[in-house]
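After this line comes subunit A, so read on.
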Amino acid sequence: MTRVLAILTVTAVCFAFLSGLVYSIWQIGATTTPVDLPALLAGNLDDSGVENPVTAVLLNFRSYDTLLEIGVLVIAGIAGISVAKTSSLEDPELRTSDELLYALQRWLVPLTLLLAGYLLWAGSDRPGGAFQAGAVLAASGVLMRLGGIPMDFLRPGLMLRLGLSLGFSVFLLVAVASALSGSRFLAYPPEMARTLIVAIETVLTLSIAMVLLALFVSAPINNAEEPEEGGS
Partner candidate 1 sequence: MTLWLMAGLLFTPLAWAVLTLLTGFRRGRAITWLGIVIQVLVSLALWAVVAAEGGFQYPLGGWQAPLGIELRMDGLAVTFVLLTALVAAASGLHAGFYLDPDKDWHRYFWPLFWFLWAGLNVVWLGNDLFNLYVGLELISLAAVGLVALGGQSEALRAAIRYLMAALLGSLAYLLGVALFYGQFGSLSLSGIASALNQDIAVEGSGFALILMFFGLALKTALFPMHRWLPPAHGIARSPVSALLSALVVKGSFYIAARLWLELGATLGSLALAQLLGVLGGMAVFWGGWQAFRHSKLKQVVAYSSVAQIGYLFLLFPLTWNTTEAVIIQAQQAMTLQVISHALAKAAMFLSAGNLILSVGSNRLNALAGVSHFLPFSLFSFGLAGVSLMGLPPTGGFAAKWLFLQASLATGQWWWLVVLLGGGLLSAAYVFRVYRASFVEDSDIDHFFHPSRRLEIIPMILALLSLGLGLMAEPVLSVMALAFANGEGT
Partner candidate 2 sequence: MTATALLPVFALMTSLTAAVIIFALPEQKHRLRTFVNLTAAILKLLLVGLMIRGVFQGKAYGIAFPMIPGVEFVLRADALAMLFAGLSAALWLLTTVYSVGYLENSPNRSRFFGFFSLCVASTLGIALAGNLFTFFLFYEMLTLSTYPLVVHRGTEQALRAGRTYIIYTLAGGAVLLFGIASLHVLSGDLPFRPGGHFADMAPDLQMPLTIVFVVLIAGLGVKAAIVPLHGWLPVAMVAPAPVSALLHAVAVVKAGAFGIVRVVFEIYGLETAGALGLLSGLAAIAAFTILYGSVMALYQSDLKRRLAFSTVSQVSYIILGLCLAGPVGVAGGLVHLVHQGVMKITLFFCAGNYAETLGLHRIDELDGAGRRMPGTSVAFTLAAFGMIGTPPLAGFITKWTMGTGALAAGMDWVIAVLVVSSLLNAAYFLPVLRRIWFGEQKDPWREERQWGRSETSAWLLWPPLVTAGFLLLAGLLASAPFSPLGWVELIITREVNL
């Protein structure tokens, strides 16, 4: 009975929410914006160093957001490995070893790596970029993991932590260097904008892949025993 009541209430709430949202969208759709941001953006695209407007927004106009976004990803990675088993992220018991899978992967993994590289490169003038490339890279890692290829580099040692923070650190370094060279925090010098953006994208790709992979493989077992203050 209470269950039915709960469902009814939640349904009512969701309908109210939906109608409010639809009404709001409808109202907004009928007006025009006071600021024309796309035009402003098109006007400044040449100064950004890349041809693809989305990449320009991500890595130049709103690069601060992107820096912080990578920060969020690193946090998730840290929190992930902090609850992981201490010796190795890899659990041998979960590894399958199938000859056919292994053979197929020897074909597939190089291909995905190539694809990732392409996506990264394409990012400057058409859809693509660090995140897409990183995701593909991570996917190939996931395949390797499932196919039984050992990945001992994923132990929560210095290497892993270095990998997690690499993209973020380089991004940050560029930001700081730009600040120290006299211009504002995160202001790229125009002539170097493209080089810097490509460099950043490359390391970001590696880091993003690393974080996603670390989160995928971190086994939920460790021997952490924190006496709980909130307990009794």
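Selection rule, in plain terms: all candidates are chains of the complex that A comes from, given by their letters.
Criterion: contacts are C-beta pairs under 8 Å (C-beta built on N, C-alpha and C of every residue); 3 or more make two chains touch, one makes a residue touch a chain; residues count from 1.
All figures in this text were calculated on a predicted structure; none of them were measured in a lab.
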{"item": "Touching chain, any copy counted, for subunit A within the complex - options 1 or 2", "value": "1"}
{"item": "List of subunit A residues in touch with candidate 1 within their complex", "value": "20-21, 23-29, 31, 33-37, 40-41, 44, 60-65, 67-69, 71-72, 74-76, 78-79, 81-83, 86, 158, 161-162, 164-165, 168-169, 172, 175-176, 179-180, 183-188, 222, 224-226, 228-232"}
